[in-house]
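Input: one structure, supplied below.
With one protein chain withheld, the remaining protein chains of the complex are depicted in position.
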Amino acid sequence: MDDYAIGVLTNIGLISFLALSAYLLLITGEMSFGQQAFFGVGAYAGGMLTAMYGWSLPLAALCAMALGALAQFLVGLPTLRLRGLYFAMATLAAAEMARILFELFHFQRQLEGEPVGPDGSQGFRGIRWVFEHGVEPLEYLGMVYALLALALVAFLLVERSRLGATLRGVGEDAELAASLGVNVTRVKLGVAAAAGALAALGGVLYAHHNTYIEPRNFDIMLGVHSLAYALIGGLGTALGPLLGVVLDIGALEGSRVFQGYRMIVFGGLVALLLIWRPRGLLDERAVQWLRRRFS
Amino acid sequence: MAKAALLLILSVLPGLALAQAPKADLACKATGTDFVFDCTIRLSRGGKPLEGAQVTVGADMPSMPMAHNVKPVKAQAAHAPGEYRAKLDLEMLGVWAVKLRLAGPVRDQLILHYEFDSKGATPAKR
Partner (left out) sequence: MSDLAQNTLDGLFLGSSYALLALGFTLIFGVLRRVNLSFGPAVMFGCYAATWVNLNFGAGLVLLALVTILGSILAGAYVERLCFAPHRGGSAIAAMVASFALWMQFEELASIVLPRHLYDFPPLHGGAPLAFGAMTLRIESLVMLFAALLMCALLWWILYRTRFGVAVRAVIDQPQAAQLAGINVPRVFMLTFALASAIGGLAGFLIAASHEQVTPMLGMWSTMKGLLAMMLGGLGSLPGAVLGGLALGLLEAHSQWFFGPQNRDLIAYALIFILLAARVPWMTTRSAS
């Protein structure tokens, strides 16, 4: 497999974390335009820990996930009572604030005569953990997909459990769920923390794959894209968001036929697809149908 | 004894010492074809030109980090030591983060920001 294909596949894996993070919130009825901020938190935190303080990647990733979970929890506390577009706007505002804070964040250490660390809008160079530890691109790809597979297994287990039913119940009709004894606030906050951790994991992996991050990487486009992947792929299963990611990055990136026109083609296809399947490709009905077919 | 062992281990660990990190700069000229640029890369390490490296050149747009994937091209060694040539086919003009992946004597990845316009590329500083 050549480097380019490995790169594309790795990117698919990385964005999938972000799409899954948006999907998780969507299940419980909240639409977030801001997951890219937690992606960024993970990227900066993980990058700083390995490049500036010599932490190992696994440890840095765990720490980054914890920070991402905390950050999304804190953003969620005052905002999860908001509905629909209001919540979306609040997440958008929070994410843009985070991005601007990244632009203002200068924190470098002198390591062997060179400054290392985030330098505001100049970005954060030299996250070279993979080179310092001889990790080949193919190995890194394997690592990303192993973690993604773990996340997927967790999702699929939850979806078949009572917790999954509770989550979807909250998403369908929060008042009804509350009247049935579900602590809706606690559920939503828990989901928020999980979504933040997931996004942050994607972020830390992205930072080490790219060796360089800058605030512009984490702008609205990234967030709206990942939300769109979840909505296009379908909300019936965790494989839905992945399908959305693969469709955009994989199929159209792989076929260079549409060089320069990719967005136009993809955008048109998405709009048409949504007319046919407004709830995405793998929506709840499709998943039910598939389950019956193959059980 | 312990010091010798430590030194041995340290010398075996790959990619140590940031002071040995390679540096690069880019000079690009627009060709006749839209968005295709002829680029010369100069690599150096510790102040000396870095020869014999396998350089793969790619590019990303900062604001859509995983979308505008430009197909990476392998650079050819040019005449001068430490110089490599590559043709970059970008999909549009603007600020690009040029990604240089190095293999060979040194394994590393360098990111350089350049603004590409109808004439060539100039370093972009924000």
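What to note about this one:
Note that the chains are named A and B in the order they appear, and that numbering of residues resets to 1 at the start of each chain.
Basically, a residue touches a chain if its C-beta (ideal position, glycine included) is under 8 Å from a C-beta of that chain, and two chains touch if they have at least 3 such contacts.
Computed from a predicted model, the values in this text were never measured in an experiment.
For the chain missing from the display, the contacting residue among A:Leu70, A:Ala93, A:Val135 or A:Val287 is A:Ala93, taking the whole complex into account.
Across A:Leu156, A:Ile220 or A:Val287, the residue that sits in touch with the chain not pictured is A:Ile220.
In the complete complex, the hidden chain is touched by one of A:Ile6, A:Met263 or A:Ala286, namely A:Met263. The omitted chain makes contact with just one of the residues A:Gly113, A:Gly181 or A:Pro278: A:Pro278.
Where subunit A meets the omitted chain, the residues involved are 31, 78-79, 81-86, 89-90, 92-94, 96-97, 100-101, 103-104, 220-221, 224, 227-228, 231-232, 260-264, 266-268, 270-272, 274-275, 278-279. Residue positions on subunit B in contact with the hidden chain: 34-35, 92-94, 115, 117-118, in rising order.
Just so it is clear, only the chains that are shown with their structure count from here on.
Partner subunit A is touched in their complex by these residues of subunit B: 13-19, 21, 56, 58, 62-67, 69, 71-72, 91-92, 97, 101, 107-109, 111, 125-126. For subunit A in complex with subunit B, the residues that touch the partner chain are 3-4, 7-8, 11, 14-15, 111-114, 116, 121-123, 125-126, 128, 131-134, 206, 210-212, 214, 216-217, 219, 221-222, 225, 249, 253, 256, 259-260.
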